[in-house]
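What you see is the complex with one protein chain gone and the rest in place.
Note that the chains are named A and B in the order they appear, and that numbering of residues resets to 1 at the start of each chain.
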Amino acid sequence: MSEVIKNVACPYCGACCDDLVVTVENGKILEVQNACVIGTEIYHHASREGRVGSPRMRQPDGTYKDITYDEAIDYTARMLIKAKKPLIYGFGSTNCEGQAAAGRVAEEAGAVLDNCASICHGSSFLAIFDTGYPSCTLGEVKNRADVVIYWGSNAAHAHPRHMSRYGVFPRGFFTNKGHRGRKVITVDPRYTDTARCSDIFLQVKQGHDYDLFDAFRMVMRGYVDDVPEIVAGIPKEKILEVCDIIKMGRYVHIFFGMGLCHSDGRNHNVDIAINLVRDINEITKCTIMAMRGHYNIAGPGVVWSWQFGFPYCIDLSKGSHAHMNPGETSSVDLANRGEVDAFINIGTDAGAHFPIRSFEKLGSRVPMVTIDPSVNMAATVSDVHIPVAIVGVETGGICYRMDNVPIQYRAVVPPYNGILTDEELFNRILNRMLELKTEGIECDGKWEYAKPLPSLIPVKIEPEA
Amino acid sequence: MTEYIIKNGCVVDPTQGINSQKMDICIKDGKFVDKVSGAAKVIDASGKLVMAAGVDIHSHVAGPKVDMGRLFRPEDKLFRSPMRGKNTRMEMGFSVPSTTKTGYDYARLGFSFVMEAAMPPLEAAHVHEEIRDTPIIDEGAMPVLANNWFLLEYFKNGEIENAGAYASWILNATRGFALKCVNPGGTEAWGWGLNCITIHDKVPYFDITPAEIVAGLMETNEYLRLPHSVHVHANNLGNPGNYTTTLDTLKLAEGFAPNNDFGREQVMHHTHIQFHCYGGESFKSDSFESKSKEVMDYVNSRKKLTVDIGQVTLDETTTMTADGPFEYHLTHMNHLKWSNVDVELETAAGIVPFVYDPATFIAGAQWAIGLEIALFAKDKDRCFVTTDHPNAGPFWRYPRIYKWLLSAKARNDVIENQLKYGGKVIDRTYIGELADKEITLYELAQMTRSGVAKALGLKDMYGSLKTGLAANVAVYDIDPANLPSDPEQYEKAFGSCFAFFKDGILAVEDHEIVNYSMPKKTVWVNSIVPENKQVKRDIRDKFLHSYTIALDNYAVFDEHVHNPYAIKVDITS
Partner (left out) sequence: MNALHLNMVTQRAVEEGEAMEAGKTTQKYFDVCTVIEMNADDIKAMEIPPNAIVKVTSECGEVIVKAIIARQTCPRGLCHMRQSVWANQVVPPRTQSTGEPQYSGFPVTVEPALDARIVPAVELVQKACNKWNGKLLWPM
């Protein structure tokens, strides 16, 4: 008998579409409706042959051997206690229950706790610390916005249903003409598929977003005459045309993405975007939103803010209080400087998404545990790989959409082979740590782990400075 | 089960008319009992004050805007958080503490119940997640409803039964406690960058006025026979001359009578009224003035009203409110960073850091106005101590406010030595008239315990030491028979209680947190109304066309509500 489950929320991107219809039979997923191509793939992946059904440990010859959860948990707990400054990084693809449990583990371990925002919208956090965040929920855009700007964000690819559900096409309460009543402006150095769906495309010179924002601010503040004839590759008349559209709008909204955070200037690009929003508010209503990547990458920012007061890059190694200083306590910088002595990769893949020059310093030098449902790049070089249930497929929980609205996820099938959820796993790691501490295991920075293979092909790692 | 006896303490309990009597308090199986066996553990309270645990009627402690206040202010942590204790988890944050610090600090103050003041219904699950992670204290949360599209439409059409059916659905869906009203109509207007300043300004598109919204909410509230009254944050907050708006809003209560089985006598609770008692035309010291007397004269004359003060504590803090346009106004005044979240179909929120600098006239005047309200209040069972945490100051400053109220000396010391414009403050406010006035410990217990619990409709759960109630009780290092001559002793004693029991479990012993893992409750109101097909249809329709999440994912799932405690109110029988 097949069963149809409705209103399922999708565990892919920050748009958190919660209208999926999933057909299951005997614990297998048969069909997914309404999801984008990426979301669909996640559900089918869960039912595919060859999934990892048990924790595994790396052997001296480079192969992997199945171990029990107890063994994997013991390994992880010992590693966390013995390490002086372990790094626990990831969490874009976990639920908030798992993130909260990880917070308790990290505090007990004196770890650095960081999430994927560190390499994604971390710059946005830095800008928000300085300037604030005049934002809204996505429904406000749907119901009110008549001018929508995608800046440095390729929603068509990174958030495939964002434009149809929220940004461009939906008919809302005060916007019942849908996209015909909305002016859509895309700013990007490439003519992306998002740009193709827009009324106006501004092909900004790569890395010069700040200049263009500055020109917009000058116009909003009345310094039209001082704007140069061309700014960041955009002619002045085009800038004035767009500014007129903004000024005539009833409700203007800016979505911004990695184009701002990953380019030169980083947080300064976001900072000036937010300041532009402040300026526009003098003229008409305007809000701004970061296009968060993973379905729950807003989650750790929210959860750890209530636990520790900081959204990311949280150094708990002092034991007495939490400390945040991106650049110092951020994962990539810690890796670059070789400053951590153990690494947990959870709900992300540092192996694939860190620059390899950063990741190799973790992967070749420190003991490493990967907690992830599937074999990813980090798992292929970890000492222990612990599979967990896929959120939104095999377990529920709360996840925060890109506008920080909590979305309640559902499980559509039971966990494969009875594997644990992130929350259960972290709770058991915590309990094991407390047991080991009472047994007298303490932090000494000494830890034996699976050594690199003796028969190595030489690779380039810069010598220690 | 463990038994305790708090021996020889000096007890103050207005619910039983006990005023500084030496007596023992017995606890067994989590409840107050008449006597315990000889095996009971003894807490020696001789020379100490024993009161029921405190109750907070209005505090922003959990939810999206509180958390944004934490997130966007790292400077609120740096050098401003205590070091981690022996038995406790890390505590971070000054004006917006982390959830652990919130729970611990309320326990140190001897509080057992805190009402989260504003829960956006769409984000209710977030509020409940934070409640789960806040140790020790019981909590409830009030869904924000005065700018809700459903209700604006029902009120416009005068459909109170429909409004009631919808409000009841919202209480159940969000696991909420009461109907909260913030800047009625003005926050919806903020969706277009506008505001409603008086109670007669029309709300754009919806063609309704704040006065109609407040009246509609009161009628709905009494129709539903809810434990708490409508909880109002009126229009025009924080502006000079706004006291007329405040009086206009308060007068709306005249047509209504309380209708409930919980002993509640008011039909409107006006919150943080300090921010609503300003005269004059500008913030200049030759114009701005206190109108606390005018407002409190009216409040004193009407039994159907309760208020809390929203006392300014002269700290650097973080303001946060569902009054979106007000925060926008504030960021233009102090030029500090500004966060905002407009919530679809429902409400909004703004967050701006703020420094109540004693070197400015305005902060001094605001400080005076809050205290005036407390001192002018004739019936202390209807006027409560709050800071509208963290808007006027952090809640853990309550002991300092107690000091200012219990000791005229402490108050005059601030005027003379801390305020730069103390003389001008005396000129422009009533604080000089009240120079000798002090409240008693009995009155303090009314303003922080018995009165609050009654106004919330929770007098049978909190704020009392009556036999049979859950044993929530605090012991302070104050001897009512021998009151301290140094007012600083009040602040010290109330800031770190000697002992505190939560549901009969010892949470604070000898000023230290000894247990924070006891069960804590989420108190909500399960409102039951006759089936209403139209409202069901309207709800389906709005979710189909306007909301961005599915109706089935809107109501908080049971698994996300921590240890729920439902108060059932059935109007169908």
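Definition applied: a residue touches a chain if its C-beta (ideal position, glycine included) is under 8 Å from a C-beta of that chain, and two chains touch if they have at least 3 such contacts.
Everything quoted here is computed from the prediction, not taken from an experiment.
Thinking of the complex as a whole, which visible chains are touched by the chain that is not shown?
Contacts of the omitted chain with visible chains: A.
In the complete assembly, which of A:27, A:327 or A:445 touches the absent chain?
The single option touching the absent chain is A:327.
Who touches the missing chain here, A:105, A:220 or A:313?
A:313
Check the options A:220, A:274, A:377 or A:425 and report the residue that touches the missing chain.
Answer from the full complex: A:377 touches the omitted chain.
Would you indicate which residue among A:38, A:200, A:245 or A:283 is in contact with the undisplayed chain?
Looking across A:38, A:200, A:245 or A:283, the contact with the absent chain belongs to A:38.
Can you say which of A:78, A:104, A:247 or A:262 touches the chain missing from this structure?
Per the contact definition at the top, the residue touching the missing chain is A:262.
State which residues belonging to chain A touch the missing partner chain.
Output for chain A: 12, 36-38, 41-42, 45, 58, 61-64, 118-120, 122-123, 126, 154, 156-158, 160, 189-193, 203, 206-207, 258-259, 261-267, 293, 312-313, 326-327, 330-333, 335-336, 349, 351-360, 363-364, 374-377, 380-381, 452-453, 455-457, 459, 461.
Keep this in mind: only the chains that are shown with their structure count from here on.
Distance from the CA centroid of chain A to that of chain B, rounded to the nearest Å?
35
Enumerate the contact residues on chain A facing chain B in the complex.
By the definition above, chain A touches chain B via 6-7, 9, 18-19, 96, 100, 104, 107, 125, 128-140, 142-144, 165-166, 171-174, 250-251, 278, 281, 284-285, 287, 301-303, 305-311, 316, 319-322, 324, 396, 398, 400, 403-408.
Within the complex, which stretch of chain B touches chain A?
So the residues of chain B in touch with chain A come to 62, 64, 66-68, 70-74, 76-77, 81-84, 89-90, 92-93, 96, 98-100, 122-126, 129-130, 133, 149, 191-193, 205, 328, 331, 337-345, 348, 351-352, 545-553, 556-557, 559-560.
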